[in-house]
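Every protein chain of the complex appears in place save one, which is left out.
== chain A ==
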Amino acid sequence: MIEFKNVSKKYGRDIGLVDVSFSLEKGKIYGLIGPNGSGKSTTLKIIAGLVHFSKGTVLVDGIPVDRRIAKKVAYLSELDMFYQPFKVKDMIDFYASQFEDFRMDRANELLSFMKLDPDKKLKQLSKGNRGRLKLVLAMARDASVLLLDEPFSGLDPMVRDSIVKGLLSYIDYENQTVIIATHEIDEIEPLLDEVLAVKDGKVIDRQNVEDLRETKGLSVIQWMKETFKE
């Protein structure tokens, strides 16, 4: 369960978020969509306790967020954040040492699911395999919140498919809240319960994906084109 109450964030003079309020339930998968610079990543980083906000309240499972919320929140960054000389298994051990909820058995299962060699050096991994490893690290935790920032960006269709399948296979879909920020809407539409449209630091609309189809006959991408029309 995640709650934003009147949250604002400024980067110097630039706007990050403006008076944003929403709440997200557990057991659901949410898509956060919107143009570059609209506030998607800022929203995720605030939930992960990585960014201080200027005003408002943010709660995860009723707890006000700060850096320590990382205990409950698994975060997949859009950036590559690997220490090059490490091997895949070193990275797994490092994560296990940092997070109490890291499940070594699941990490190993995920590695073989993603066909990743634990003895391979990180600098030898292809971009696709780095994308897969990031998902392994995020999903091996028993976190109540899973945040994925652009998990598909720049990856080929086979890698995207293995990420979607990995997500569906290992997510705790009754207890976790999952948020995926992405431009690749086609890829994830069938995964989502709801979509939130973000623009200029505001959540401008929110829809249940199946209701959108049932009542308006629109897919998310068609709805998005209407919502973001200038």
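The definition used in the following text is that contacts are C-beta pairs under 8 Å (C-beta built on N, C-alpha and C of every residue); 3 or more make two chains touch, one makes a residue touch a chain; residues count from 1.
Keep this in mind: contacts and distances are computed from a predicted model.
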{"item": "Protein name as given in UniProt for the chain not displayed, \"Branched-chain amino acid ABC transporter permease\", \"Cation:proton antiporter\", \"Stage VI sporulation protein D\" or \"GntR family transcriptional regulator\"", "value": "\"GntR family transcriptional regulator\""}
{"item": "Which of A:22, A:86, A:99 or A:173 contacts the chain that the document leaves out", "value": "A:173"}
{"item": "Selected residue (touches chain absent from view) among A:161, A:200 or A:226", "value": "A:161"}
{"item": "Missing-partner contacts on chain A, residue numbers", "value": "27-29, 157, 161, 164-165, 168-169, 171, 173, 187, 190-193, 209-210, 213-214, 217-219, 221-222"}
